[in-house]
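Structure below; questions to follow.
Missing here: one protein chain of the complex. Every other protein chain is in place.
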Amino acid sequence: MLKEILENVRKTTPLIHNITNYVTVNDCANVLLASGSSPIMADDIDDVVDITSICGGLHINIGTLNRNTIPAMFLAGKRANELGHPVLLDPVGAGASKLRTDTAYQLLDQVKFSVIRGNISEIKTLALGEGSTRGVDASIDDIVTEENLDKTVAFAKKFAAKTDAIIVITGAIDIVADKSKGYCIRNGHPMMSRITGSGCQLSALITAFLTANKETPLEAVVAAVCAMGICGEKAYARMTALDGNASYRNYLIDAVYNLTGDELESEAKYEIL
Amino acid sequence: MLKEILENVRKTTPLIHNITNYVTVNDCANVLLASGSSPIMADDIDDVVDITSICGGLHINIGTLNRNTIPAMFLAGKRANELGHPVLLDPVGAGASKLRTDTAYQLLDQVKFSVIRGNISEIKTLALGEGSTRGVDASIDDIVTEENLDKTVAFAKKFAAKTDAIIVITGAIDIVADKSKGYCIRNGHPMMSRITGSGCQLSALITAFLTANKETPLEAVVAAVCAMGICGEKAYARMTALDGNASYRNYLIDAVYNLTGDELESEAKYEIL
Partner (left out) sequence: MLKEILENVRKTTPLIHNITNYVTVNDCANVLLASGSSPIMADDIDDVVDITSICGGLHINIGTLNRNTIPAMFLAGKRANELGHPVLLDPVGAGASKLRTDTAYQLLDQVKFSVIRGNISEIKTLALGEGSTRGVDASIDDIVTEENLDKTVAFAKKFAAKTDAIIVITGAIDIVADKSKGYCIRNGHPMMSRITGSGCQLSALITAFLTANKETPLEAVVAAVCAMGICGEKAYARMTALDGNASYRNYLIDAVYNLTGDELESEAKYEIL
């Protein structure tokens, strides 16, 4: 199943419109290319409707949102909705500033998202108005553990029901849930949090996997999360004594480039909750 | 000849003003440094006239154009024209949105470009109003092949005559033409299309080569295109089993850094058509 999902990405080369932050935008473009997708970046209000229209999916990331790009996010999101394209929201830093929190709320209000992906603090902010985001990282108090796992999956399902979106909460343990089914994913490596943008890259990747697998959206998202986690493991396995986070960043994207459907199928570690 | 052109870049360290997209801007800066040139990026309308004035050449790339940077492109282009500096246009995504297509047309109308570099679909859009750009990639229907090569070179010459610019069409086969002379270049590697920004990097490089070799503009552009292609080959030769597009991106810039005039001279594969 996961194998077929990855192969569909490679066979169909989905074109993905990214409105994303300027910090990790190059990594997002290269990881999409690594996966077999094709990225395009456009964030001007006079450009985004046309660009979304020629693409298959839309990835909105508010990491360095500003007064020019925020209205572009709404325009692109609404256009993607009209066209029935998958749309993903990555609410970077929701909870860390009023602008980020308010923009995320308003986006949720006016655009129908297929997927919302964030760390636990960002998702709590959106769902409960009470996350305690530390900059762009999750607060220690919010971290998903074995103890609160069942409760967190229930929370994700409930927020999925409310938003009619697939909810993805990433961290040491990843959770993917729609309103009725929850997955817990145990791939990945702590080193992924020592580079900027592993979350942004995953958001781009999910959008591509979903665009190429519209009939099986939940499985497509699970496949993307497992793929990124497996690649995080492979990238770490490749590190030598002198390597640090910069080399790891390259190895991570390289691993996506080289990941086969069989590896994804056999190395994915998930359970249904 | 090609050797001397590269050596002129390294001897004179041309200062290049780049108004470019935020996706591949770091790669453009590093490839210019690799070539022996010096990059500066500036895109605010209150900044660009001064910056263009202290530079030797101007590189305009519309990859993530917006309402603030578009007027800056016009101001910088006109100032560069006044000063007689080489100016290159990279019409990223022309044909993919009205804003991109219209901006490219207006730039052609108001600024005299020394070089226009794009994929075949972008150049067809500018010349004929009929390219079928797929996002930022060329459409399959437009691809340059052995069968349509002569016709495409004739097309490039005609567009060069109309614009008084050197036209560069890049793809599996690259074409460089002014109104009377056409080159077909057979260096490069398919892997170059699996990273973001190999085209943007080439545009930056052409601007630098031209700025350092004003007396032989056509040969300078050919040298830059051959150099990038040869480096694409060298970068691929260096790849190991675990490497993917992220490592390839680094190897490509590394290859530009290490390219010698003798290698450029001996490994360039071009013919005059």
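Each chain carries a letter (A and B) given by its place in the written order, and its residues are counted from 1.
The rule we apply is simple: contacts are C-beta pairs under 8 Å (C-beta built on N, C-alpha and C of every residue); 3 or more make two chains touch, one makes a residue touch a chain.
Only a predicted model underlies this, so the values are computations on that prediction, with no experimental measurement involved.
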item	value
Touch with the omitted chain, as defined above, among A:T64, A:N81 or A:N148	A:T64
Residues from subunit A at the interface with the omitted partner, ascending	21-24, 26-27, 63-68, 93, 96-100, 134-137, 194-197, 241-247, 249-250
Positions on subunit B where the hidden chain makes contact	15, 22, 25-26, 29-30, 33-34, 38-47, 50-51, 54-55, 68, 238, 249-258
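The rule we apply is simple: only the chains that are shown with their structure count from here on.
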item	value
Distance between the centres, which are taken as Cα means, of subunit B and subunit A, whole angstrom	33
